[in-house]
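I have a structure here, written as structure tokens, and I will follow up with some questions on it.
In this view, the complex is presented without one of its protein chains, the others remaining in place.
Let's look at chain A:
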Amino acid sequence: MTKSSRTPASESPEFSLDSGAMRSEPVVQVQALVKRYGTKTAVNSLDLVAQAGVTAVLGPNGAGKTTTVETCEGYRKPDSGTVRVLGLDPVRQSAELRPRVGVMLQSGGVYSTARADEMLRHVAQLHAHPLDVDALIERLGLGSCGRTTYRRLSGGQQQRLALAMAVVGRPELVFLDEPTAGLDPQARRATWDLVRDLRADGVSVILTTHYMDEAEQLADDVAIIDAGRVIAQGSPEELCRGGAENTLRFTGRPGLDASSLLKALPADCTAAELTPGSYRVVGKVDPQLLATVTSWCAQHGVMPDRISVERHTLEDVFLELTGKELRS
């Protein structure tokens, strides 16, 4: 029992306090986490460190996002590896940890015959210093639910109730498992605004999502998970900058000599005429490259029409890293 709790993971916060004055203790530390269901390995030696702020966990279906988060929430015991949340073991120190953490499950979690306000008030009663329930109901637009029981609420209302239940206890850390899946744009925005306010007030958030724009909008840090491992982690800007290639497009006279253009470009670029008169350059697009392309056009008497530079989005990075084929 006690042997595995004395690991570097549980001690490193003290070291990091010594080494960096600005760095505080990570809110989540996952080291070499392995979790199997029968013969299937859901999480395969996963390492993840989440600092205070908003961390988005991105990944295709079946990548191991929910398993990882639910291990942090104390629902699953690691087969091996260590997990620390706010410095605590989520399974063995569950009683100490639970009041400090808010949990939004992917679905369900409410009595089918309970009303939204009734359930939220109940969860509030389990905490010592809950938020003002009426204000939270108002803020998340749950006031219109009235006497409707949970099973008759719309999917969006059910999601927002689950979100409210996760934050009502004034936790230090909130886990949101796909908080905006299936929400309409207004509800999605309301959720984003709440996450931003939580962050501004010093609450850390770990959220899983399929939506790249959600991660780009909200997250300080993004971890991309695939096949049970973290394959990339960094701020949205870092991830979009690093590795990913950008695209420059322009239209001009059909039949220009793309190989001649290619000769003018740096070695790692590609150039092609996609459809007659429509050209694409792929490579590290910087001011120099843009200048090279326009001067090549000038030399060849071409007016580059509709010239555009496409910055890579997180979605491109995501697809590059995880592949484009559909996951079963």
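For this structure, a couple of remarks:
To be clear about the criterion, a contact is a pair of C-beta atoms (placed from the backbone, for glycine too) under 8 Å apart; a residue touches a chain by one contact, two chains touch by 3 or more; residues count from 1.
Methods note: contacts and distances are computed from a predicted model.
Missing from the rendering is one chain, named in UniProt as "Transport permease protein" (options: "Sensor histidine kinase", "Amino acid/amide ABC transporter membrane protein 1 (HAAT family)", "Transport permease protein" or "Aldehyde dehydrogenase family protein"). Among A:Glu25, A:Asp79, A:Glu118 or A:Glu315, only A:Glu118 touches the chain left out of the display.
Considering the whole complex, the residue from A:Glu73, A:Asp117 or A:Glu214 that touches the absent chain is A:Glu73. In the complete complex, the hidden chain is touched by one of A:Asp134, A:Asp184, A:Asp286 or A:Asp305, namely A:Asp134. Only one of the listed residues, A:Arg36, A:Arg98 or A:His210, touches the absent chain: A:Arg98.
Across the interface with the omitted chain, chain A contributes residues 73-75, 95, 98-101, 103, 105, 107-114, 118, 122-123, 125-129, 131-132, 134-135, 165, 167, 169-172, 193, 197-198, 200-203.
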